[in-house]
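A single protein chain has been removed from this complex, and every other one stays in its place.
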Amino acid sequence: MATTLARADYRTRLQTILPKLVLSPSLALILLFVYGFILFTIYLSFTDSRMLPSFGWVGFENYDKLFRLRHWSVAVSNLAIFSTLYISICIVIGLALAIFLDQKIRGEGVLRPIYLYPMALSFIVTGTAWKWLLDPGIGLENTMHLWGWDSFTFNWIKDRNNAIYTIVLAAVWQTSGFVMAMFLAGLRGIDNEMLKAAQIDGASNFQLYRRIIIPQLRPAFLSAFVILAHLSIKSYDLIIALTGGGPGRATEVPATFMYSYTFTRNQMGIGASSAVIMLMTIAAIMIPYLYAELREKD
Amino acid sequence: MNKFIKLSLLTAATVVGSNSMASAGDVEVLHWWTSGGEAAALKVLKEDLKTKGIGWKDMPVAGGGGENAKTVLSARVTAGNPPTAVQMLGFDILDWAEQGELANLNAVAAKEGWDKVVPEALQKFAKHDGKWISAPVNVHSTNWVWANKKVLDNLGIAQPKTWDEFVAAMKKVKASGLVALAHGGQPWQEATMFDGVAMSAGGSDFYKSAFIDLDTKALTSAAMKETFERMAVLRSYVDDNFSGRDWNLASAMVINGKAAFQIMGDWAKGEFLNAGKVPGKDFLCFRVPGSAGTVLFNSDQFAMFNVGASAAKDQAELASSIMSPAFQSAFNVVKGSVPARTDVPNTDFDDCGKKGMAQLAAANKSGMLFGSMAHGHANRASVKNAMYDVITAHFNGEYDAATAVDELADAVSIAK
Partner (left out) sequence: MAVASVETSIRTGSMTRVFLYLVLILFSLFYLLPFVVMVLNSLKPLSEITGGNMMALPEVWTVEPWISAWATAQIGIEPTGLSPYFWNSIKMVVPAVAISTMLGALNGYVLTKWRFRGDTIFFGLMLFACFIPFQIVLIPMARVLGLTGLAGSTPGLVLVHVVYGLGFTTLYFRNYYMAFPTELVRAAQIDGAGFFNIFWRILLPSSGPIIVVSVIWQFTNIWNDFLFGASFADLDSQPMTVALNNLVSSSTGVKEYNVHFAGAIIAALPTLVVYIVAGRYFVRGLMAGSVKG
């Protein structure tokens, strides 16, 4: 009798510990490899590290230098332009395509993978093709001229005021199909009963979307936002492949800045300080969002 | 698994086969000569080492003129797992030497008399604290102009000797409807032009004090302003689509007769030869007008890392193979550069190569051999890139010459 009780007791205790035990490897990995490294980077940003980490304390000198660099302000404003346009265009195109594709379209099975596939390719792969397409000398502009449309011009990539928009174009190409898939999934989950009722009341399609369907896609909007925000902040390959940060330094963004100061220019301290600023910005945007999202469900 | 067994058998066989050797090691070589002819040329080294019983573990990482390789190296050293030998340029070698990471090659250097045959300006980057730390493979030079001879002949243009003649020639080409100057708009390419232009505008004393000594007076001098003004002149002879273009596509414009000139280092020659063009007949190579007599160089070297005593012997063998006149000749014929030692016979080289070798030897003697700013042989990476920022911004029309001079001095002061 006593042994059964003890065993049962042991079993329940195991059952209560087990879930936490299962989480612990993940927790340990994340604490060390993410938060530990973030602390390390914060520390580095206050040191005189150049080629390799070194530990001479210099206070805020790196931050002071960082904000004196015109290069950095260019990178930050580029990221602001880029991510605003990229996120909003992706969401608009993704939503539009999803709504269109949801109208019992023949050949959906063919169109969907065509929209999705760019997400599968890295810019090491597609960079050269994009660079060619955008190059007025050999790309789209030249082709249009050869086809007889002589007044066609598309030379943004060569123009330091417009080059950042070509980056947006290529980035939208890569992810808008993925965003489409997220919205399409959302649309397919919508309850048709409510729509039918509204239809009987004489609501137009436009009204149906505006008043009933799109509001129900809120979770999809939020997921899309998180994924797009994460991709826009990490955009690195894309810029290296398309413009290498040029013309001049016109398309430099914080990710390329951080890499070049840390590794190419041997100014690791400045690189670390730029990373800290970036992380703080991400935190400022993400923490309120995560807080709101997670609290709601409790 | 199978492969492993085969390998160990092979190693065993080598060891047994050659009693004289204690053990056959491997050298792991990190480099960015990853494709085409230059990679094939490097294979000569591997074969050579094989005859000495040393294996070659290849570790190629391409991209950005060694930028990716540099990142990989930092990661490898931090992991406590540095490669045996690493392709490196200029000040990067000295930076690693200061970290105490590099091995000492003095024994083999003394035995083979490197001190006597390697140009002195080059030794500054291959020696640290009196110790040889790396083996130079080649000497590239940046102040070259490449020209399409047929285009010049058709327009009645003679090879320009002075800056003014050069500008006049470009004017004539532009008037004929062709592109005068083929150029790829990437910061390093603009800096490469800047090298030659600065030398031509300000002379060797100016070049040395501004770019090597970072003397503020020289950095803000009239010669610097003149240099930027000349860059703006060059800008006006470049076609509209220049930005982002790879350098070899710019070379192709000269090769195909779409453009007359390109200012580029001597690696461009490979593109011409590959297209079946003959120096002197189809294309011309000459120094940036106004910079004749000086040679701005950069040199690819293999620095040896301190990976323990057991590797030291292999490293010495590798270095000795690299420095052997036969390899220096074979490799540099392919690469377009000239040997890093001045006693290599020039028989296998084409006319441009012969010219380059003679000019290197002469400049070495007259003290007119200077490290290239654009390629990390005048100053450290931070300063080099700070200069890139300003040069490329000015070339792309963000600054006028006067502002560029101020920005340059400012950028250098932040980076120093």
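So that you can tell them apart, the chains are marked A and B in the order they are listed, and the count of residues begins at 1 in each.
One rule holds in what follows: a residue touches a chain if its C-beta (ideal position, glycine included) is under 8 Å from a C-beta of that chain, and two chains touch if they have at least 3 such contacts.
For clarity, every value in this text was computed on a predicted model and none was experimentally measured.
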Contact set of the excluded chain (shown chains only): A, B
Of B:162, B:216, B:274 or B:310, the one touching the omitted chain in the full complex: B:274
Selected residue (touches chain absent from view) among A:66, A:164, A:220 or A:239: A:220
Per the touch definition above, residue among A:10, A:60 or A:100 touching the missing chain: A:100
Footprint left on chain A by the chain that the document does not show: 15, 18-20, 22-23, 25-27, 29-38, 40-41, 52-53, 93, 96-97, 100-105, 109, 111-122, 124-126, 128-130, 132-133, 138-139, 142-143, 146, 173, 177, 181-182, 184-192, 195-196, 199, 205, 208, 218-220, 222-223, 230, 233-234, 236-237, 255, 258-259, 262-263, 268, 271-272, 275, 278-279, 282-283, 286-287, 290-291, 293-295, 297-298
Absent-chain interface as seen on chain B, which is shown: 28, 31-40, 42-43, 46, 56-66, 68, 71-72, 74-76, 78-81, 246, 248-249, 252, 256, 267, 270-271, 274, 335
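As a working rule, only the chains that are shown with their structure count from here on.
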Chain centre separation in whole Å, for chain B relative to chain A (CA means): 38
Touching residues (chain side chain B, partner chain A) in the complex: 64, 67, 70-71, 74, 77-78, 95-96, 99, 185-187, 239-245, 380-382, 385-386, 389, 392-393, 395-398, 414-415
Residues of chain A touching chain B in the complex: 50-53, 65, 68-69, 71, 131, 135-137, 155, 157-158, 160, 240, 242-250, 259-260, 263-267
